[in-house]
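Excluded from the complex is one protein chain; the other protein chains are retained at their positions.
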Amino acid sequence: MLKKIALILISLCVILPSAFANGSTEGSSDDVFTWWDHYETFTDIVNSMLDEYSAESGREVEYTLSSPDKMSDSLLVAFRTDQMPDVMSLPFSDMTSVCTMFAEGWFQPLAVEFEDLPQVAKDAMFEGITMYDGEVYSVPIFSQSHTALFFYHPSMVSEAPTSWEELYNSCKQVYEESNGETYGLVLPMTFTKRMKETIEQLMDAAGEPVIDYSTGEYNYDSDAMMEFFYWMTRMWDEGLIHPSSVNFNMKQARERWAVGEAAYLIDGIYNVGITKKNFDPELSDIAVCEPVSANGQPYMIYKWPMVGGYYISKNCDNVEVATDMILSMIEDDIMLEMANVQDNPPVNTSVIADADVHETYLQSCDIFNRTIGLKPFPVAKNPDTEKVYAEMKTISPSPIEILNGYFSGAITDWEAALHEYNDKMIAERDRAIEKVRSNGYNVSLDDWVFPNFAYGESYTADKYQEL
Amino acid sequence: MKSSVSKNRNLAWVVIFLLPNTILYFMYTILPAILTAVYSLLDWNGFQSAGEFCGIQNYVELFNDDIFLTSLKVTFKFMLFAVPVRFLVSMLFGLLLNSRKCLFKSFFRTLLFLPVVTTGAIIGTIMIMIFDPSHGPVNIVLEGLGLIDKGKSLLGSYDTALYTSAIIWIWKWMGMSLIYWIASLQSIPDELYEAAKIDGASGFQSFMAITAPLLKPFAVIILLLTIGDSLRVFDILLTLTNGGPFYSTETIELFIYHTAFTDRIPRLGYASAAATIFALFFCVVAIVQSAFKKRGGE
Partner (left out) sequence: MKKMDFKTRCQGWAFKIRRTPVRYCVLALALLLVTLIWIYPFFWMVSASMKTTTELFSKGLDLIPDQFSLDSYYDAWIKGGFSDYFMNSVVTTIGAIAVVLLRCSSCGYILSQASFKGKGLYITILVATFFIPHGTTIIPVSQISTSLGLMGTRIGVILALAGGGQVMAVMLYKSFFDKTPRSLYEAGVIDGASFPRIFFSIMLPMSGPVTATVTILTFMNSWNNLLVPLVFMMGNPEIKTLPVGMMAFSGAYATDWAGMAAASTITLIPVIVCYICLQKYFISGVAGAVKE
């Protein structure tokens, strides 16, 4: 016994100093060039760029890929402790948080003037998101896309639905023909940020955006929303929606759709590339159709201006190199590679024609081309509204939480809950405006009113001038 | 002995021996706790580098925040269900595995201990598959027995999610309580049982007459340790349900995490206020526990 303990203690004495020695020599991360990313598709492209740089400069490089959730956690901690990577992608879905990050000095501008950017990038730049005070902070690497594409398995579904009712009938048929083995639809209910975006896009497609731009009021309890809820709750009650949806995030929902547990999945275009890479190399059983909430009518889905692909942090000490790497991401050959892996469509959409992509991918790109417009952006109209967004607190339950509440049995009267949410949102924005005004900023409800907005048209930068 | 050590020449040694513990304790518990309390008085958006003083605004808002109040409720509901079950199940296993006639005791003990040493995040991932409503083994068995409807999601229903995750938590930590029980039972001398046997007592009688009274002080400690554990449940719930569905598994720890990191606007000050309330509550529990222990000891 004594001998054993002595042995343990001796080995500890040997190992301990070595641990400490290792720690202190490897310790400082200052001389490592770090790159944090949540775009899995670009792993190889970015890594080869970093390796090249490392070979030239002799500097150590480090690439970290994580899921958007983990990465946003890490970025928040890193910012608070001055440990930000040199270059990072932004995993935050809400544009208003990007505005706050600018105001708080998260980033450094790229070492490039606006005039020197290639034309495709110039067209996609937007003050407050990729530019700030006229300086270039990032360039978009993707072109506009939305996440309300309806993917399905042609082996189960013969004809694409064009309305909620047709979707319901189609799901019912799938469910009954498989004797309840296959569900109609699978939803990523715990990925609330994504579902919130998708629901808002579905409302756009139905012709009733969640903000009424003629009055600036919220419109979360529109008829279109009620219709969406009616069909979703009905499908749930009849067992047509995958019962695990309540606990699924996007990855899990996609996984279950891809292995054939459900016929439909509502997702972004990258579903094509991911399905090909992980589940179905031949892409033999995938097809896409337009958002069914449009009822087969012409429609438009409104998006914020494109966020940049990569930003340079305030902690970066080699802005030139970082700028070169970021700008090389929008060169044609890399754009083409991007299209080949069937991720989000590249900002230079002309390369897609030369890419080796599946029919579904081309159809999706076509849908985006035809139906995406720019959303009126209050921060672009009045930069101080960023303070209002930062002041507004999260109201719950939100529509997606209400739907999840119904699915899980916590809420039965979803109609009342939606009305309540809308009222609370209006009240909370009023309170936030009041608070921000009392701090000396000039904001009002008028900042959310865009009288020259017309449904079906994109709200481009020149429209702000007309105001 | 005490007097000999406390002599002046040894005082320096006393200080030196206490120093490592005191420094580490101060750096990693006391100072962070104080900082958290300071942050709780700030209006601090997570994207900002510093907060603004706002008095007790965060605390006022907390007590009007339905989700925070729900999370308090959920935390206690979890505790009230999970603690007694874990306590009793582990006691049962402890009694079985301490009986001298039981075969392969240490083999069983090791197997039951296995979940304790597994990372919580992995357990969450595995359990989502095990409890999958469409083809997970638990649903296959329960549907076969006619206990639940087809496609009932145990982790996805408002009424069952908390209890299901509590059962998974009990499964994970039961092995730890089991060790406590076995350790306690081993402290009861065998002669007492033999005496009882000679007196013709049955197994149950000797349990009530000998084991139960002697175990009482141990039971109190095991109970308190289990309560402490149950209040700190975090990583399992994070991967299993992430607080859902509809906040039915949102414990205080998850509430703090969500507020500080994953909300649309992360709020550091507000999360710190919740953490401060939580920490204060823990201190009270700890002080009550030690008072309890003192009384039990006397």
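Read from first to last, the chains carry the letters A and B; within each, the first residue is number 1.
Methods note: contacts are C-beta pairs under 8 Å (C-beta built on N, C-alpha and C of every residue); 3 or more make two chains touch, one makes a residue touch a chain.
Since the structure is predicted, the reported quantities are computational estimates derived from the model, not experimental observations.
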Omitted-chain contact residue, chosen from B:Val60, B:Leu88, B:Ile130 or B:Met208: B:Ile130
Residue among B:Leu42, B:Leu62, B:Ala82 or B:Leu112 touching the omitted chain: B:Leu112
Touch criterion as defined above, residue of A:Cys99, A:Ile274 or A:Ala410 at the omitted chain: A:Ile274
Missing-chain contacts mapped onto chain A: 1-2, 4-6, 8-9, 12, 15-16, 18-20, 22-24, 26-29, 32, 34, 38-40, 62, 64-68, 70, 74, 77-78, 80-83, 85, 251, 254-256, 259, 261, 270, 274, 277-279
Positions on chain B contacted by the hidden chain, ascending: 1-6, 10-11, 13-14, 17-18, 20-22, 24-25, 27-33, 35-36, 39, 96-97, 101-104, 106, 108-123, 125-127, 129-130, 135-137, 140, 171, 179-180, 182-184, 186-187, 218, 221-222, 228, 231-232, 234-235, 253, 256-257, 260, 268, 275, 278-279, 282-283, 285-287, 289-290
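The rule is short, and it goes like this: only the chains that are shown with their structure count from here on.
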Where chain A and chain B are represented by their mean Cα positions, the distance between them in whole Å: 36
Touching residues on chain A, where the partner in the complex is chain B: 69, 72-73, 76, 79-80, 94, 97, 100-101, 104-106, 180, 183, 189-190, 193, 239, 242-247, 252, 261, 389-390, 392-394, 396-397, 401, 404-405, 407-411
Chain A contact footprint on chain B (complex, rising order): 45-49, 66-67, 128, 132-134, 150-153, 155-159, 161, 240-242, 244-248, 260-266, 268
